[in-house]
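What you see is the complex with one protein chain gone and the rest in place.
Let's look at chain A:
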Amino acid sequence: MAKDIDRRIIGDFVDNGVDFVTSVPCKQLAGVIEVLDQTPAIKHVPSNKEDEGMGLCAGAYLGGGRPAIFMQNTALGVVVNTLATLIQFYQIPLPMLISYRGEVGEPVACQVEMALHTKAILNQLHIPTYHFHRPEDVEELPGILNHAQMCSKPVAILTDATFWRTAT
């Protein structure tokens, strides 16, 4: 069941001009994906794996579109090569709305293992990274989306369990 926070996030993507989103689902992203599918301004094409999704995004960008990807932080273990050799090498702007599993409030111990590597991988790849922990952190989203377009880079928006639990 989508909440106001989900509608606000999708609204910010629409206002930024994002017209194509691919996703691989996460429980924490269920609400935004639900709103996404009710948003005619954005074409949503789910992908099977996040590197495939980034291929779709690169193609959409080459076609004059403005893509974004919604995914879980565990996927950073999948997409390092694609980020480096496609998204960064060809300078494709790509906002990544990332469910940051494995932070405080996480019920599944295994998720903590990739949480420990999440910021390290993003730092290693020199990807601008923003961490939404408090509900008011979402106020930064429009600026972050503009920033991705301005610098033609992938940017990571990490959204953790506390953010999703406390935002209304």
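General observations
Simple rule for what comes next: a residue touches a chain if its C-beta (ideal position, glycine included) is under 8 Å from a C-beta of that chain, and two chains touch if they have at least 3 such contacts; residues count from 1.
Simple rule for what comes next: contacts and distances are computed from a predicted model.
For the chain of the complex excluded from view, the name given in UniProt is "Sulfopyruvate decarboxylase subunit beta" [choices: "ATP-binding cassette domain-containing protein", "Sulfopyruvate decarboxylase subunit beta", "Xanthine dehydrogenase family protein subunit M" or "Urease accessory protein UreG"].
Only one residue from A:A41, A:L62 or A:C151 touches the chain missing from this view: A:L62. Among A:T85, A:N146 or A:T166, the one in contact with the hidden chain is A:T85.
Among A:D51, A:E106 or A:D137, only A:D51 touches the chain that is left out of the view. As for the chain not pictured, it touches chain A at residues 20, 43, 45-49, 51-65, 67, 81-82, 84-86, 89-92.
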